[in-house]
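After the structure tokens below, expect a handful of questions from me.
Of the protein chains in this complex, one is absent; all others appear in place.
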Amino acid sequence: MNNETWETVIGLEVHAQLATKSKIFSGSPTAYGAPPNSQANLVDLGYPGVLPVLNEAAVGMAVKFGLAIAATITPVSVFARKNYFYPDLPKGYQISQYELPIVAKGHMDIVLEDGTVKRIGITRAHLEEDAGKSMHEGLGAFSGIDLNRAGTPLIEIVSEPDMRSAKEAVAYLKKIHTLVRYLEICDGNMQEGSFRCDANVSVRRRGTEKFGTRAEIKNLNSFRFVEKAIHYEVARQIDIIESGGRVLQETRLYDPDKGETRSMRSKEEANDYRYFPDPDLLPVAVDAAFIAGVRRSLPELPDEKAARFAATFGLSAYDAAVLTASRDLGDYFEAVVKQIPQDPKLAANWVMGELAAALNRDGIDIGQSKLNAMRLAGLLNRLLDGTISGKIAKEVFEAMWATGVDADSVIAEKGLKQISDPAAIEQAIDAVIAKSPGQLADYRAGKDKLFGYFVGQVMKATGGKANPAQLNELLKRKLAG
Amino acid sequence: MKPEQIASIAHLARLSMDEAEIPRYQESLTSILSFVGDLERAQTEDVSPMAHPLPGLVQRLRPDVATETDAHERYQANAPQVAASLYLVPKVIE
Partner (left out) sequence: MSLHTLSLAQLAAGLRTGEFSSVELTRTLLARIEAHQPQLNALISVTGPSAMQAAAVADGVLASGGGGPLTGIPMVHKDIFCTDGVRTTCASRMLDNFVAPYDATVVAKLKAEGMVMLGKANMDEFAMGSSNETSYFGAVHNPWNPLLVPGGSSGGSAAVVAARLAPLATATDTGGSIRQPAALCGITGLKPTYGRVSRYGMIAFASSLDQGGTLTASAEDAALVLRAMAGFDPRDSTSVDKPVPDYVAGLEQPLAGLKIGLLKEFFEKGLDPDNERRVRAALAVYEGLGARLIEVSVPNLALSVPAYYVVAPAECSSNLARFDGVRFGHRAKDPKDLMDLYKRSRGEGFGAEVKRRIMTGTYVLSAGYYDAFYIKAQKVRRLIANEFDQAFTQVDVLMGPTTPTVAFELGSKTSDPITMYLNDIYTIGANLAGLPAMSIPCGFVQNLPVGLQIIGRHFAEERLLSVAHAYQRETDWHTRVPPGYE
């Protein structure tokens, strides 16, 4: 694949399930994992005679999202019917929004690897209802339909085709993911299907204005899959064109086992959705007062928080971005810094370092951390006040993580207090020098590297507790003779 | 209306349509559509489409409360084919 010849063009469609208690058009509960069809009432089942009534929280959440992406909120938006037949679509149409979506043009800024900021346009975001689920295995010659999910509110977020690489696509997707969780409008659980992504991918020769034919790729339920699928698809399309063929406009499914995309049989034929305004629903009016109310409820947004962290705590843009990847993480970090305001960098390093590693190892979120911010701050305070050294601090951290006990208790119990008494350190140094005449001679003869040997030996002798700075100074003097 | 058009509309609407039925539908659809063509002569340049007969109404919003409880056994009594609480259809390959 020649990057000079070919340019990749990507647009992403995200479907995020809104975290409402009830469905968008019915009072059925939305909790995940319920027994099949136990959360599908007559409205969700599309029974004859039933009618939809709109959930106010879904509207509020859509407006919240719109404000967070600096989009125009459409004052009167309209629900439209998207007509097609599929077993998981009980009414034979999906209630969605077509010509007048509740959220119009907005944007999202992403930070690329090299630190540059790119603005990705968002064409629109609209409200619609989710379909049910089909089960194709274990039922013999049948597929089984579970309509629990039918009617769950979705916000469909459509980006402009502004992304030019899989990395940009993933960065954008992650940002949207972070944002919806910040806003508490979606739990972002990709495994459970509450955050789904379809990618529209096409290629064109560099320098051409016209977009190439695009393929839509579905079933991308992890950031990794998104990246892999895009790479595969780009290669596939370039291959086709370079062999003299034409790329088909079609829907393709990503197969994570094979790492490839393949054409979806059931959606092969172009569908004429025959959109028209849903006569069972009236136009949705959102007035200035409503919008102002939602605006007041906006939390500090990720970009705002990152900028504030960078400015207030002297962090790099990169570190600030990492620490604001989730609201919980940002809050945790700030709580730690509150306790050790003199060294925010230290707090950042530990949160992004040790703490992140431990969370990762245990497969849990910051919200489930066994070590709360106060406790971590306590540990860092002991580091800052010289009670323990950096190396010891790591040991203390692991013990705190494992036992849930605070820093002082661990330090006391394990006797990990740093040795900062010069006399004691000197004593240890003298003992090591005494047993290492050869190394002493070599060092004095010019082998500077051996300094590390002496440091190591003293640390060993003191159980790692010698104050490193003092040790260095005293050792230098003693070795010099 | 041509026979292919009738067949494609029937397909879109998921209605079985055998060769013998097509002429009948061709005839009725053609005649309905011819008089619907009268609409063309209406002067509607300054008029917006009317989706709802009562002007100025907007959608009522319902509070976000889960009010429904599980009644699937009662509902599934009407279903032609159910297994393990799932509605069954001939297997679909995606």
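Letters A and B name the chains as they come in the text, with residue numbers starting at 1 for each one.
Everything that follows uses one rule, which is that a contact is a pair of C-beta atoms (placed from the backbone, for glycine too) under 8 Å apart; a residue touches a chain by one contact, two chains touch by 3 or more.
Computed from a predicted structure; not experimentally measured.
**Student:** Touching the absent chain in the whole complex: find that residue among A:242, A:280, A:398 or A:413.
**Tutor:** Once the missing chain is taken into account, the touching residue is A:280.
**Student:** For the chain not shown, which residue from A:49, A:140 or A:446 touches it across the whole complex?
**Tutor:** Of the candidates A:49, A:140 or A:446, A:49 is in touch with the missing chain.
**Student:** Under the stated touch rule, tell me which residues of chain B contact the chain that is not displayed.
**Tutor:** For chain B, the residues touching the absent chain are 5-6, 9-10, 12-17, 24-25, 28-29, 32-33, 35-40, 42-44, 47-54, 57, 59-60, 62, 71, 74-75, 77-81, 87, 89-92.
**Student:** Contact with the hidden chain only, please: which chain A residues?
**Tutor:** Its contact residues with the unshown chain are 42, 45-54, 81, 83, 85, 87, 90-93, 145, 272, 274-276, 279-282.
Here, only the chains that are shown with their structure count from here on.
**Student:** Distance from the CA centroid of chain A to that of chain B, rounded to the nearest Å?
**Tutor:** Here the centre of chain B sits 40 Å away from the centre of chain A.
**Student:** Can you list the chain B residues touching chain A in their complex?
**Tutor:** It comes out as residues 12, 14, 51-52, 57-68, 70-72, 75-76, 81, 83-94.
**Student:** Where on chain A does chain B make contact in their complex?
**Tutor:** Against chain B, the touching part of chain A is residues 20-22, 26-30, 35-42, 45, 47, 53-59, 76, 78, 85, 87, 134-136, 139-147, 253, 264-266, 272, 274, 277, 279, 281-285.
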